[in-house]
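Here is the structure we will look at.
Missing here: one protein chain of the complex. Every other protein chain is in place.
And now, chain A:
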Amino acid sequence: MAKSILSRGNKYRNPNGTFTAAAIRARQPFAARNAVVGLGLLSFCGFCYLWAYQSFTPDDFGDVPIPPLDEEQINKLKEKRT
């Protein structure tokens, strides 16, 4: 029978990769606390990502006043570009 990658060399996995009954029993006393800690960490990380995303979305600079330029200056700048 083909063995799952997870079960190779691991006594506490069934050949199909799932946990055996003994592994589930051994983890049971810690399961609830671990789930709470895991969810806490996950939600903290998720919050960080969301906050970063929303704070770095392109800003609108439409209200920033730009000093007016005359024709000569514009032509000079254009020459530099080309």
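By our rule, a residue touches a chain if its C-beta (ideal position, glycine included) is under 8 Å from a C-beta of that chain, and two chains touch if they have at least 3 such contacts; residues count from 1.
By definition in this document, contacts and distances are computed from a predicted model.
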Record-based protein name (UniProt) of the chain missing from this complex, from "Protein RMD5 homolog", "Proteasome subunit beta", "Cytoplasmic tRNA 2-thiolation protein 1" or "Mss51 protein": "Mss51 protein"
Given A:A26, A:C48 or A:L77, the one touching the chain that is not displayed: A:A26
Where the unshown chain meets chain A, residue by residue: 1-2, 4, 11-12, 14-18, 20-23, 25-29
